[in-house]
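Apart from one protein chain that is not included, each protein chain of the complex appears where it belongs.
Labels run A, B and C following the written order; every chain starts at residue 1.
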Amino acid sequence: MQDPTSRSDSDQGRVEVKETTCYMCACRCGIRVTLRDGEIRHIEGNPDHPLNKGAICAKGSSGIMKQYSPARLTKPLLRKQGAERGSSEFEEISWEHAFELIEGRLSKIRAEDPKKFALFTGRDQMQALTGMFAKQFGTPNYSAHGGFCSVNMAAGMIYTIGGSFWEFGGPDLDRAKLFIMIGTAEDHHSNPLKIALADFKRRGGRFISINPIRTGYSAIADEWVPIKPGTDGALIMAITHELIKQGLYDRDFLIKYTNSAELVVDDPSRDDHGLFRRFEMHIEEGCFDPENKLWWDIDLDREISTHTPGVDPRLMGEFKLEDGTPVKPAFQLLKDRVEEYTPEWAAHITGIPADTIRRLAHEMGVVARDQKIELPIQWTDTWGNDHDSVIGNPVAFHAMRGLAAHSNGFQSIRALSILMTLLGTIDRPGGFRHKAPFPRPIPPCPKPPNGPEAVQPNTPLDGMPLGWPSKPDDLFVDEDGEAVRLDKAFSWEYPLSVHGLMHNVITNAWRGDPYKIDTLLLFMANMAWNSSMNTENVRKMLTDKDESGEYKIPFLIVADAFQSETVAFADLVLPDTTYLERHDAMSMLDRPISEFDGPVDSVRIPVVPPRGDCKPFQEVLIELGSRLGLPAFVKEDGSRKFRDYPDFIVNYETSPGSGIGFLAGWRGKGGEKFLKGDPNPRQWEMYKENGCFYHYELPKSYQYMRNWNRGYLEWARAHSMIRYAEPITIHLYSEVLQRFRLAAQGKWPGRIPP
Amino acid sequence: MHPAFSVIFLTTLIGVGQGLFLALYTGQLYALANLLPAQSSNFYAVGSMVSLVLLFAGLIASFFHLGHPERAWRAATQWRTSWLSREVLALPAAMGLIFLYGTVHFFGLTKPLFVISGTLPVDFSLIIGGLGTLAVFGLFLCTAMIYASLRFIKAWYSPLTVANFLFLGIASGFMLASAFSAYQGNSLVGFYGTWAVIATLFGLLTRVATLYRNSHFRCKVDLKSAVGVHHSQLEQKAQGFMGGSFNTREFFHGKSQGLLNLIRYAFLLMVFAVPVILILLAYALESETLPLLAFGIQYLGLILERYHFFTEAQHPQNLYYQSMA
Amino acid sequence: MDTQTYPLNALTQRPMAMYHSWDSQNAWLRQIHTHNYLFVNPRTAEANGFGDGDWIWIESPINKVRCMARFSEAVEPGTVWTWNAIGKAAGSWGLSPKANESQKGFLLNHVISEELPPCEAGEHMSNSDPVTGQAAWFDVRVRIYPAEAGEPEVTSPQFKPQKRVPGQDPKRGKWQAFVAGAFRKKAKIQE
Partner (left out) sequence: MTQLALVIDLNVCVGCHACVTSCKEWNTSGWAGPLTDQRPYDADPTGVFFNRVQTYEAGVFPNTETYHFPKSCLHCEDPPCVPVCPTGASYKREDNGVVLVDYDKCIGCKYCSWACPYGAREFDEQQKVMKKCTLCIDRITDMSLPESERKPACVLACPTRARIYGDIHDPDSEVSVAIREQGGYPLQPEWGTKPSNHYLPRRKTRIQIHEDELVRVDNPLKKEALPTLPEAGETLDDVAW
């Protein structure tokens, strides 16, 4: 046997080394792939990649066995004539035949009623392209998998602090001293969290895990607090109760950066009960959160407009305005709300002893208050005050599906966001920090269409398929209040369903409630197995026929790279590529891989040729878009606009001349611009030369307090990341939710439920 | 440990072969001292051939245990440190000497070369027989020390293991010798029979002692020191894989305790009780076939004994492969 | 929801070495997680009359699943849980119909309903968060009890084995020794 030290592995066979982005999970680490004679020899982390810094997990290292998996599909397949759906009886067809089939069927649907086409995707992280395709087609029935994953995490936090965990923000473990992880299982934001958590522990940080189960991360927690599932909200409110009772909240932070001190009308008999008292002021067009609210001045003991310099407002108490309106500061409402949620009350619900709850609250409060961090970074807030340092309360949190996947998920997560706000840890060192493109206004500007007239034959959908309602008038319902979408998202029953209800699509389509559909296209979602609830019956629904012998869901297209359970139920199977065989973009328009210190996006560049006739699903969409003549994909004269997906990525702009495209790096003719700039033909090469990622580091003074950082907000607007440069005050009290409550009580001037 | 039949046959077959040779040579010594009627050289020659066949059969069996038999010659190179390597040298040496012994008798080269102190005629076969005896005892030691030298496997790590291999080898050898004599119709049946019984009884003593010892010692290493987590209730949940691995195939016998008890009682009967009774009966009835039956039963019992010898061994690595999840 | 008859919460957790249903097809990763057990607190198990490694039923108001239990002290007594999406339908993902994933692995999703039982809010309300429509997977309540002695030692429900589709590799052999550069020829993978 040859002496191992006398040989180098790189001399064995023809060796090439290429870089791309992993996709063995949704964390998208940078990887370096070594090929030997055209086959994958080794996959390791890219040491210079900001996300995983050279680390790679068990899945990433096993990419070889996915690339050469026996489950790979290599040919487009059509269900044989007369073969039952679910019997997995297919015949090979050409891509040309497949495209003709789809084009024929979809163009007929588009001409009659676009709603009959439903496109639902799974863990694909490219909603910008699939969403845009659905919008261009004109169907409202589109969403990615957030609805059955953890959309509560995004919605709950974004409606409160303008950002959320996972891709859009996270715990700053570099500076935190106390880290509380609630309801996070093994995965989610995997490698970066592992790297940060290990360094955090090495520096002597204290790590508490609150979870019914102790595995993975919780195994190395300094304290495991077992809790009954679904009761996290009770625990958090009890901790909030204890913090308020002990005065362990950051008063200065609450007053300046949240709506805690703003006065709320408090008279159930009035129509504007629960809304902020606003005074008349000229509101220039498009401003979403005018600063026309009131504080109660302690010294003058009367109302005054918010953020008046030198004013110290009350957080508690009941007051009467000059015109006699009874009002309370928003903080007082919170105090009333959690008044009876004592640790004892929470103890028997959560299963956690009362004194443990009290101790947790004290640990958080005292560490946040007494172990403050001060970074010598000058910055200016949106009200013009100059700060010569950034203060940080070093208590960080992380939460995921354990909180989200419950019917009380949204409220539990809002409660957690409020707790983090009380401790003064939002976008500050050692606490929670946003990641580009967040923070965004509460709620973000895009709105879903708000009426059935948005869906017209042969015309793109009027509005984004998924958006952020801020008042009942933004709902997507018809005159008598019925949902327009197949999955009844943005209806009175599920008003803020910002990522749809994919888990009800098949059941609703099968039952024809609200209406029947014709074609269902599923991509990267195993809806006949682990992506569905009630799987055994959903499988029956997929094969169920109506009286006339037709399937209740007439046509099912499945795009998948592997022989999953759902492929057996498909009428038409489109073989997709693996992540090592295709171009891809982790775009700022989707769920990017930004770092705390600035936006990062990345691409995938093929490392090996696709197997058999596999075709990336992105190319399929571009092809279909061009064949169906969807406006974004064709020039004015109807001719094809984009050659293929890479061409589309380089040249597509959100609106003509907007300068915003899928990739933020190296825009502009010479690649000198960033985020905003005209298309750069050599953008792919530039990414390839830079390890397939682009990392823009913000200046230090823009990296913290971004909700209220004038420098940052103006920079973000200049780079058209957000529309307004106004402060994004934290919604300790949510007027948005109150609007819906008023509508339910019939007191809302706009739309009210049937 | 998971019993490997190739090794079971190897150790039992060569054990009988060695014992048989010792029996023949003892017979020759006694004849020299006129305590026994001298046997025809044909008796010794055929006896040696039988012993040689058994040793050779054992050697063949051992090849089935190897992944690469074609390189087995390499196994002789590390005799300085490895008992297995020493056995690979001792076995051929013993076989060679037994072969010489057999041929010397076969060609009747028993003419004395010289006489010691006037009364003891020393001929060629005597010298070779002596060397053969040394080789045989050396082989017993090597075979047993392969197991006894592993200090982590408490069940094997004791001189009793060497004693067991020795006595059981001799017992089965003499038992075969008495059966062979009975078959040959000469008068040594009783002599060999008695020595076989004595060896069997000694074997019983050491084997029972081993059984007692193995059921009463506490394993020196436990999960606390294997994993280094000093907690009184430490328990494995997942061993890192779920479809089995070499570690679960090679070191776990996977047999139920009931079956092991059955095997234990079976071999205690078949190796000790039954052969001794049969030999005594053989005396009483002067029967020709009983010794052969006794040997047969004892040999089968020996296979079970060696099987049980493997299942008794608790390897410390098993601490790491307790549960799957 | 009748929490007397269905007293326990049931959760799933994502293992670090697998991502949803993507990795049972991975020859290396499936040796780490081949099939999944239901992890139960020993006291809860004793109260329901079964031992470590026994076959049990998990039953919710809409369906029931048979699987194997594994004791664990690292779970709160009112909760049972398993790894997410390890169990597979027989024959899918390029695996043999006899693979552990379908014979010993199970899918908890069968017992989780996508709709609430008819209530005053509506006939077919989604089993979701009323504000955001997020699927309320972990609200599911179950009860667990030992399987009868005579029952087959296979998870339930079982489905007719899924056939391989055209264009898929031929069935792989008993041995697979991956060496980059020589693998595709050996495993008869056409390009």
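The rule is short, and it goes like this: a contact is a pair of C-beta atoms (placed from the backbone, for glycine too) under 8 Å apart; a residue touches a chain by one contact, two chains touch by 3 or more.
Since the model is a prediction, treat every value here as computed from it, not as a measurement.
Participant: By the document's own contact criterion, which visible chains does the hidden chain reach in the full complex?
Facilitator: A, B, C
Participant: Per the definition of touch given earlier, which of C:S21, C:N36, C:N63 or C:Q103 contacts the omitted chain?
Facilitator: C:Q103
Participant: Can you tell me which of B:K111, B:R151 or B:H216 touches the chain that was removed from the display?
Facilitator: Looking across B:K111, B:R151 or B:H216, the contact with the absent chain belongs to B:R151.
Participant: Decide which residue listed in C:L8, C:I62 or C:V75 touches the omitted chain of the complex.
Facilitator: Among C:L8, C:I62 or C:V75, only C:V75 touches the chain that is not shown.
Participant: So which bits of chain C touch the chain we can't see?
Facilitator: These residues touch the chain not displayed: 16-17, 25, 27-32, 34, 41, 43, 72-77, 94-96, 98-100, 103, 171-172, 174-181.
Participant: Just checking the interface: what residues of chain A touch the absent partner chain?
Facilitator: Counting only chain A, the missing chain is touched by 1-2, 4-5, 7-10, 36, 41-45, 47, 52, 54-62, 64, 70, 178, 186, 190-191, 194-195, 197-199, 201-202, 204-207, 214-220, 222-224, 226, 246-249, 251, 298, 312, 314-317, 359, 362-363, 365-367, 369-370.
Participant: Just checking the interface: what residues of chain B touch the absent partner chain?
Facilitator: 1, 65-69, 71-72, 74-78, 81-85, 88, 146, 149-153, 220-221, 223, 225-229, 231, 233-247, 250-251, 315-318, 320-321, 325
The criterion applied here is as follows: only the chains that are shown with their structure count from here on.
Participant: Which one chain sits nearest the middle, judging by mean Cα positions?
Facilitator: The chain sitting closest to the overall C-alpha centre is C.
Participant: Look at all chain centres (mean of CA atoms) and spot the one farthest from the centre of chain A.
Facilitator: B
Participant: Would you indicate which pair of chains has the most C-beta pairs in contact?
Facilitator: Going pair by pair, the biggest contact count turns up for A-C.
Participant: Averaged over CA atoms, how far is the centre of chain A from the centre of chain B? Could you give it in whole Å?
Facilitator: Their C-alpha centroids are separated by 72 Å.
Participant: How many angstrom between the C-alpha centroids of chain C and chain A?
Facilitator: Inter-chain centre distance comes to 27 Å.
Participant: Among the residues of chain C, which are close enough to touch at least two other chains?
Facilitator: Residues 32, 39 of chain C each touch two or more of the other chains.
Participant: Can you list every residue of chain B that touches 2 or more other chains, as numbers and ranges?
Facilitator: Residue numbers touching two or more other chains: none in chain B.
Participant: Which residues, counting only chain B, touch chain C once they are in their complex?
Facilitator: 237, 240-243, 323, 325
Participant: What residues on chain A touch chain C, complex-wise?
Facilitator: Spelled out, the residues of chain A in touch with chain C are 12-13, 24-26, 35-42, 57-59, 62, 64-66, 68-75, 77, 87-92, 123, 146-152, 155-156, 185-188, 190, 212-216, 226-230, 351, 401-402, 404-411, 487-489, 493-501, 503-504, 507, 511, 513, 526, 528-539, 562-565, 567-568, 573, 575, 609, 611-613, 737.
Participant: Enumerate the contact residues on chain C facing chain B in the complex.
Facilitator: On the chain C side, the touching residues are 31-35, 37, 39, 70, 72, 100.
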